[in-house]
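For this depiction, one protein chain was excluded, whereas all remaining protein chains were kept in their positions.
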Amino acid sequence: MLSFQNTKCECGHQNPVGTVLCESCGKPLEEAEAASTAPLEMRYDGAARRSQKTNPSIIDRVWNFFSSVKIAVWLIVITLIASMIGTIFTQESAFISFDPDTYYEEKYGWIGKLYYELGFSHTYETWWFTTLIVMIATSLVVCSLDRVLPLYKALSKQQVRKHVQFLKRQRTVYEGAVVGDAEEWVAEVEQQLKRKRYKVKREGTALLAEKNRFSRWGPYINHIGLIVFLLAVLLRSVPGWAMDSYLAIREGETLQIPETNYYLKNEKFTLDYYADDELPDELKGIPRPKLYQTDAILYECTADCDDPLKEPVLEEVSQHGIIVNDPMAYGGLKIYQFGYDDTPKLAAVKPVLVDKTTGKTYGPFELSMRNPQLNYELGPYTLELHSKYLDFAMDEKGEPRTKSDEPNAPAFIFMLKGPGLAEDGEPYMYFPRQIDKEKFSQDAINGDLANRFEIKVPSMEGVTFAGTVSTLNIRTEMAMPYIWTGTAIWIFGVFLGSYWHHRRIWLRIDEGRVLLGAHTNKNFHGMRADVASVLKKTGIDVEPKSLDNGGNRA
Amino acid sequence: MGKYRKTTQIVILIGVLLLGGYAIGKALFASDDGGLPKIGEKPPEFALLGEDQEAHKLSDYEGKALVINFWGTFCPPCVIETPEFQRQYEKWTSMGKPFEIIGINLGEDSLTVRNFVQQYGLTYEMLYDKGRKIMAKYGVESFPTTFFVKPDGTIMDIFVGGMTEEDIDKRVTKLLQS
């Protein structure tokens, strides 16, 4: 199609290669196009797209590839299908800890295994998905650049008097006799068009009216927004720009936020359920959470931060009741409510030592699970803490060990010293929880000593439980302002391009007959209504639909 | 505009190649081992309280072949591998090699750690990682995890899971050769 083309128009204008309609008068240039009578192809106003060239080099070929809307649509469709496949099974990123090597096969069988092995279990992080996005981004840049510049040029140097063929082959056309004096009638049309907020240019009895040209830039603006957005997403990979960590803090505890100088305290965690009278009958009695809130205090370390011999010096910088839709924000950090664990865990007990022979009790003494004191003076007796196991169990060799570092089944071994006991003390094993005491047969372990002494908690008042653990998600997203900027430009462009319509009306009078052609990039219905209304006000009554020249081209 | 056209095209395509290549490369070489430091890098610096109530810094061990072992008494494979480390420690130090083992305990109290040290007769350095800060800094997610650091201060190997004496011996031999 590009091999032969006479690019000089009969009006004398020299057009670039690839031009469809003469840049100056609008006459169709291609032979086939000129011979037809169907409505014109008005895309980019018939200007040559930048990439069309007679003798393409390799760079031109690459450029042309990305400049093609057909390719762009294919890229969109492939991305769409890949995204669909990625939703078939749960993605790896949805789990906090699991083994993908076995999970997909166990849960979904051979098809799950195949899914995992082909990399679809992390579709959106694969190199090929990223490649698709990169190609779409390239296409956005190249397509836009190739079209916006010629379009801009074409629209900024428009001729008022257009070729008869150009007018006759618009989608909205009116031909008829002039009412009264031609000059006066055109002046009246101009007035009417101005009333409809058209910008009007006149050359004698030829007229060009135009409005909302800016809407033509909408698509390009939204493409720019998308590019800014994608670049901002890329920025997230700059070290330090995006941080994502989780902190599980028990009520009353203060923990350092990893890799920062900040410490976070969980003052109080609140979990509220809806009361029955707030619930409809169908849901009464079913717990329905109303509020998860962590009252948190953020500290900054001001001194002794890395000295293991000293406690860090903390200074409060922020306080916030963190709830699900309201994170704490401070200096680029955002702290979100993520989860909680309110399984009751022992924090401390206050047991007494009972001398079974005399019936006397000594104590109570405070026995903390996490950081117990090592010596307890109880009347004539001394308890020396020898060892402790937070989650007591026996290993294969029959040695005591701890299964975890959570106080699920705490056990303590004391050396009991005092009158009537061996010099070095005698070992006494103590399980604070009654259930463990029975399970591991405390009395049998302690043997004869169990008949003489007992360590026990006299009442429930002597038991304190650790507070709820609140899991908080700590984030830094330095790229966020750029991401929102890109998003704003994008959505602005989308609205601009969609809700305003570029409308143009050309008119010329030859030998007492009006020839009017009108073009819009979309909403021909509105275009025809505009033309019909102007004609009507200037004395020509036409049905809007009758202006339709057929040919559904946009 | 025409004469700048070629330049524009080249500039844009190079930009795409650089930025796009970076994005794709990142996806292609994303590590699956989470946040662990890379082999050949220097491990992050730390300062921790030792069993001897002194502060110990990573930089104190510069110039020595170093094994850093993250462990806890609550983790059975850690308990099983400890005697193996002790035997290795005795073997190499008795030969006068510039070699150290650091056991970093994951947030347990001194009573628990001291009892354990006594029970197994451990003589290598024991440090307390209160609040598991250093564990987070090292990106350790499962225990035990052991780092082998060359005398020049770079990581030679990272081993996740319990080790046998043979496993350790092979690596320490290589460490001392470097």
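Just so it is clear, A and B label the chains in written order, and each chain counts residues from 1 on its own.
By definition in this document, a residue touches a chain if its C-beta (ideal position, glycine included) is under 8 Å from a C-beta of that chain, and two chains touch if they have at least 3 such contacts.
FYI, contacts and distances are computed from a predicted model.
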Omitted chain (choose from "Cytochrome c-type biogenesis protein CcsB", "Rod shape-determining protein MreD", "Outer membrane lipoprotein carrier protein LolA" or "Heme ABC transporter ATP-binding protein") - UniProt protein name: "Cytochrome c-type biogenesis protein CcsB"
Chains in view that touch the one left out, judged over the entire complex: A
Contact partner of the left-out chain, one of A:I59, A:V238 or A:I491: A:I491
Hidden partner chain, touching residue among A:V17, A:A38, A:V69 or A:V238: A:V69
Selected from A:F65, A:W127, A:Y274 or A:Y330 as touching the chain missing from the view: A:Y274
Identified contact with the non-displayed chain, of A:C11, A:V62, A:I323 or A:M478: A:I323
Positions on subunit A where the hidden chain makes contact: 43, 69-70, 72-73, 76-77, 79-80, 83-84, 86-87, 90-91, 93-94, 107, 109, 124, 244, 274, 278-283, 288-292, 323-327, 334, 336-338, 473, 475, 477, 480, 483, 487, 490-491, 494-495, 498-499, 521-525, 545, 548, 550, 552-554
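By definition in this document, only the chains that are shown with their structure count from here on.
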Whole-Å separation of chain centres (CA-atom averages), subunit A against subunit B: 34
Complex contact set, residues of subunit A against subunit B: 50, 59-60, 62-63, 125-127, 129-131, 133-135, 137-138, 141-142, 145, 149, 231, 234, 237, 245, 255-256, 258-259, 306-309, 370-372, 374, 385-388, 390-391, 395, 401-405
Residue numbers on subunit B that touch subunit A, as the complex places them: 1, 5-6, 8-10, 12-13, 16, 19-20, 22-24, 26-28, 30, 47-49, 55-56, 72-74, 76, 79, 106-109, 111-112, 115, 128, 130-131, 133, 136-137
